[in-house]
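The block that comes next holds subunit A.
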Amino acid sequence: MKRIAAVTLVLGLVLAASGRAGAADPPVIRIGWSVPAQTQHYVMMKKPGILKHYGKAYKADWVNFPGSVAIIQAIASKNLDAGGISIVPLARTIEQKAANLKIVADMMSERKGGFQTTWVTLESSGIKTIADLKGKTMGVAGYGSTTDLLARAILRKNGIDPDRDVKRVEVPFPVMESAMRKGDIVAGELAQPFYANAKARGGIRELFTAQEVLPVLPLLVEAFTAEFMAAHPQAVKAFLEDYVTALDFARDPKNRDEVVGIVAEVSKLPRDVLATFLLTPQDYFMSPDAMPDVEAIQKTLDFLKEGGVLKTQLDAKSMVDVSLHPRAKR
Partner candidate 1 sequence: MNGAEEAAGKRRAARIGGATIVIAVLALWEGVSAGGFVDEQVLPRVTVVAAAWWELLLSGELPAQVASSLGRQAAGFSIAVVVGVVLGIAMARYRAIDDFAGPLITMILPIPKAALIPLVMLWFGIGDVAKTIVVFLGTILPVVVSAYHAAGSVDQVFLWSARSMGDNEAQLLRRVVLRAALPEIMSGIRMGLIISLIVLVGAEMLAGRGGIGWLVFYTLDTGAYRVTYAAMLTIAAIGFAYDRLFLAISRRLLHWVEQE
Partner candidate 2 sequence: MAASAAKIVVRGLAKEFADRTTGRAVPAIGGLDLDVLAREFVCLLGPSGCGKSTLLYVLGGFVSATAGTVLIDGKPVGPPGPDRGIIFQEYALFPWLTVLDNVMYGIRGAASPAERRARAEALIAKVHLNGFEGHYPRHLSGGMKQRVAIARTLAHDPDILLADEPFGALDTQTRTLMQEELLRIWEADRKTILFVTHSVEEAVILADRVVVMTARPGRIKADIAVPLPRPRDYDALVRDPVAIELRAELWRLVKEEVVRARGAG
């Protein structure tokens, strides 16, 4: 008697743990997100009411990670099915066959018409051109990050060896402006919202952006594992429709106040700081059709190959799968 009860209990627990107790439940998409610049995700998380399919065709388990690399590790260890990921780690993942990821939608890019990560100096620093940086100390937000790779290319293009001619120290984004004003570094990179903040306080001069080496940098994309797409195409299709809905909602000027509030809530940053740039031309560029820019991705891959970051030549077309995208031309 006791044994039967125990076996039943164990079986019950196993079933409950496997999460497939009710066959009628929609599939759960385990999806990784991070801050900043994933506005589409934040809207989906905080306003599921506007989404047509949520809870019916799929459910989402939103998990925050400190960045793309952590999301990729979680995907490789089969703890996630999807995530908003930066293009460089994504390319490295595919190159190493660490996970079979497909780009299914655009999230944000750095290009004219939107904000681009900007290398700045103080107006009083006397630095006018990139060449003036020779022998000086500059701040890098993260060695080996995408923006770092771009900065190195730009420095080299301007006749400065990034390893010899300048001293580059790692400074977290939130400290960059203070370090510069304090004189610990003469120049540094600023992403949003730190750029907006620094600009508001004044005395900042722009030195360069990635424009010079990559006119369009598709920085963040939405990616799914091929396995999940094959197993649950309807769920992914429904998710992408909702994703576009959230994008449209965010881009609609009459919702701006609400979206700023959502981002403030998610990022815990002060609302008034966010309001100065969010969803303006000073914000990162979100493509209205949410379609991945295959050409720009290819150019980025080529650039990475040239710079030695990628060892193999990757093909953007094979990395992108828009077969379930609601705005794909068929």
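How these were chosen: all candidates are chains of the complex that A comes from, given by their letters.
Everything that follows uses one rule, which is that contacts are C-beta pairs under 8 Å (C-beta built on N, C-alpha and C of every residue); 3 or more make two chains touch, one makes a residue touch a chain; residues count from 1.
Given the structure is predicted, the values throughout are model-derived calculations rather than measurements.
Of the numbered chains 1 or 2, all belong to the complex, but just one touches subunit A: 1.
Subunit A makes touch with candidate 1 in their complex at residues 35-36, 63-66, 70, 73-74, 76-77, 79-80, 172-175, 177-178, 181-182, 193-194, 197, 267-270.
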